[in-house]
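One chain of protein is taken out of this complex; the other chains stay put.
Up next, chain A:
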Amino acid sequence: MVMSIDFERLSYTYQADSPLAFQALHEITFTIPEHSYTAIIGHTGSGKSTLLQQLNGLLKPTTGSVTINGQTITAETKNKELKELRQEVGFVFQFPEAQLFEETVLKDIAFAPQNFGKTEEEALEIARQKARLVNLPEEVWEKSPFELSGGQMRRVAIAGILAMEPKILVLDEPSAGLDPKGRLEMMELFESLHQEQGLTIVLVTHQMNDVVNYANQVIVLEKGTVIKEGTPDDIFSQPDWLKEHHLGLPDTLTFAYRLAKKGIPFSEGMPYDEASLAHYLGELIVKRGANNG
């Protein structure tokens, strides 16, 4: 089975056939390969959320289709056919802690596996495993999720989605509202799921640092169309283009630009990630040292 996500001329219109009709996506075509880490960037209202909701059939295309792990969804797909897909695609919404409702942390994590046919015992076993995976201390497992801190609630919610054991993980601004440490831990968790369990990750974010640090494919949306698609290299090597489309730069690139203004030469193009910037500067210092010496 092909485990990729293929958008094929997909358009989506909200409230079609009504005076309030609004077309959010225009003939979107792209592919997210298996085991990739894809970042989707774009402004508020560019259609990112609408696009994400096509990934597990929460919204169905108005025209065109999307094929996920071999299952094609078009306007005619019946809701019944979506259950299997929902299990394969774990969807972490923005502020996912809003979805918590159970009496205890473990029960809440066990909710999804039970919906997908696991017995209570099996589900609780999975829940314990996932609670450990997201670093929830054992003493909170039997507490009400509403007694926890915001960061811990977020972990419970994410564990609740990982409990479905999805093959694709869709993340809508997963680190929004967390402190810097929580943010880093969260992103490292997803990175390890990507590296170790081979999950395909689709990340929507405004954090360009996360894009350069983790993603290996970037899709830029504007007004419901894909205006650019490529590796982070392709995207961030054109800072003028990014500025033109009012997209931010990662911190490393901003830093490199300020160095360039002070007269540091970047003849081979701007390094956009931390490692290459550090490497370049290191070499430069060694070279200058040699010249002066």
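Just so we're on the same page, a contact is a pair of C-beta atoms (placed from the backbone, for glycine too) under 8 Å apart; a residue touches a chain by one contact, two chains touch by 3 or more; residues count from 1.
What we mean here is this: contacts and distances are computed from a predicted model.
Asker: Name the absent chain as its UniProt record does, using one of the following: "Energy-coupling factor transporter transmembrane protein EcfT", "Nitrite reductase large subunit NirB", "Extracellular solute-binding protein" or "2-oxoisovalerate dehydrogenase subunit beta".
Answerer: "Energy-coupling factor transporter transmembrane protein EcfT"
Asker: Hey, which of A:F93, A:W141 or A:Y272 is the one touching the hidden chain?
Answerer: That would be A:F93, which touches the missing chain.
Asker: From the list A:I5, A:L51, A:I73 or A:A112, pick the residue that touches the absent chain.
Answerer: With A:I5, A:L51, A:I73 or A:A112 as choices, the missing chain is touched by A:A112.
Asker: Going by the contact rule already stated, which one of A:G47, A:G160, A:P174 or A:P271 would touch the omitted chain in the full complex?
Answerer: Reading the full complex, the residue touching the unseen chain is A:G160.
Asker: Determine and list the chain A residues touching the chain excluded from the picture.
Answerer: Chain A touches the chain not shown through residues 15, 19, 53, 56, 58, 79, 83, 86-87, 89-91, 93, 96, 98-101, 111-112, 115-116, 146, 160-161, 164.
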